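Shown here: the complex without one of its protein chains, the others still in place.
Our next item is chain A:
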Amino acid sequence: MTIKVLGTGCPNCKKLYDNTKKAIEMGQIPATIYKVEDVKEIMKYKVMTTPVLVVDEKVILKGKVPSPEDILKTLFNEMLNKNKG
């Protein structure tokens, strides 16, 4: 699983990155996490609010900073959906 956190570098974006890292550790999810700060790169995802969480090139959430527990739930749901499909 490839996870990207998009954000121009404000405190919210850093917090989402940290919380996502914690979620990955908590759930022992096999994932690589990247932080994307380049505006041109961010715009490819057609988003207008940051921070954004992208899982395998799909925008999962934007403009919010959920707790590590909530991110973990979202990640598990994504994995379940993928296995079904």
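We adopt the following convention: a contact is a pair of C-beta atoms (placed from the backbone, for glycine too) under 8 Å apart; a residue touches a chain by one contact, two chains touch by 3 or more; residues count from 1.
The criterion applied here is as follows: contacts and distances are computed from a predicted model.
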## Note on the structure
In UniProt, the chain not displayed here, chosen among "histidine kinase", "PorC1", "Permease" or "Ferredoxin oxidoreductase", goes by "Permease"
### Query
Where does chain A touch the missing chain, residue by residue?
7-10, 12-13, 39-40, 42-43, 46-51, 63-64
